[in-house]
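Before I ask anything, here is the structure I am working with.
The complex appears here without one of its protein chains, the remainder shown in place.
After this line comes chain A, so read on.
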Amino acid sequence: MTLESEVEALRRVPLFRGIDATKLRLLAFISERTHFRDGEHLCNQGDQGDSAFIILEGTADVRVKTPEGERSVAQVGQHAIVGEIAILCDVPRTATLVALGDMDVLTVSKEDFLKLLKEFPEIALEVMRTLAQRLEKTTQDLAAIKAGQTAA
C-alpha cells in the first residue's frame, strides 16, 4: 500500500472531496497507517479523543454503553471518517469502535489535523460545510420527531 492508493481512498471520503491531490497526499503522509485485526479496538468510549480515523478497508462496529450493557448502534465502512468530532472539540469518545475482520485505517492526530486546517483554509471550509449539513440533517430529524410527538 502506498501513499497514492491512500490518496485514492481519501478522495472518496466526502469530507475531502473538494480538496486537491497534493494536500491529500500531505494528509496521508502525516497520518499513521494502522492495521487492525478482528476484534481489536480502534478506540474506547470515554477515552480522551486524540485522533480521527479514516477507514481505508474493512468495517468497524460502533458500540455504545447502555444500562443493559454494550450495544452495537451502527457500522462504519470503507471511506468513512470517524472520530473527527473528538478532534475538533475536546470531548471524550462517544462510542467504542471494534474492528469486524481485518481493517486498514489512517489515523490522523489531533494536532496535525489542526495544523493542516490552519495551513489550508479550504479544508476547514469543507469541514464546516460537512458539519453544517450534518447539523441541518439533525435539526430536520429533531423537527420530524417533535412534529411526530405533537401529532401524537
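Quick note on the criterion: a contact is a pair of C-beta atoms (placed from the backbone, for glycine too) under 8 Å apart; a residue touches a chain by one contact, two chains touch by 3 or more; residues count from 1.
Here is the rule we use: contacts and distances are computed from a predicted model.
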According to its UniProt entry, is the unseen chain "Peptidoglycan-associated protein", "NAD(P) transhydrogenase subunit beta", "ATP-binding cassette domain-containing protein" or "ABC transporter"? "ATP-binding cassette domain-containing protein"
Which of A:6, A:61, A:84 or A:126 touches the missing chain? It is A:6
I need the residue numbers on chain A that touch the omitted chain, in ascending order. 1-4, 6, 22, 25-26, 28-30, 32-37, 40, 42, 107, 112, 115-116, 118-119
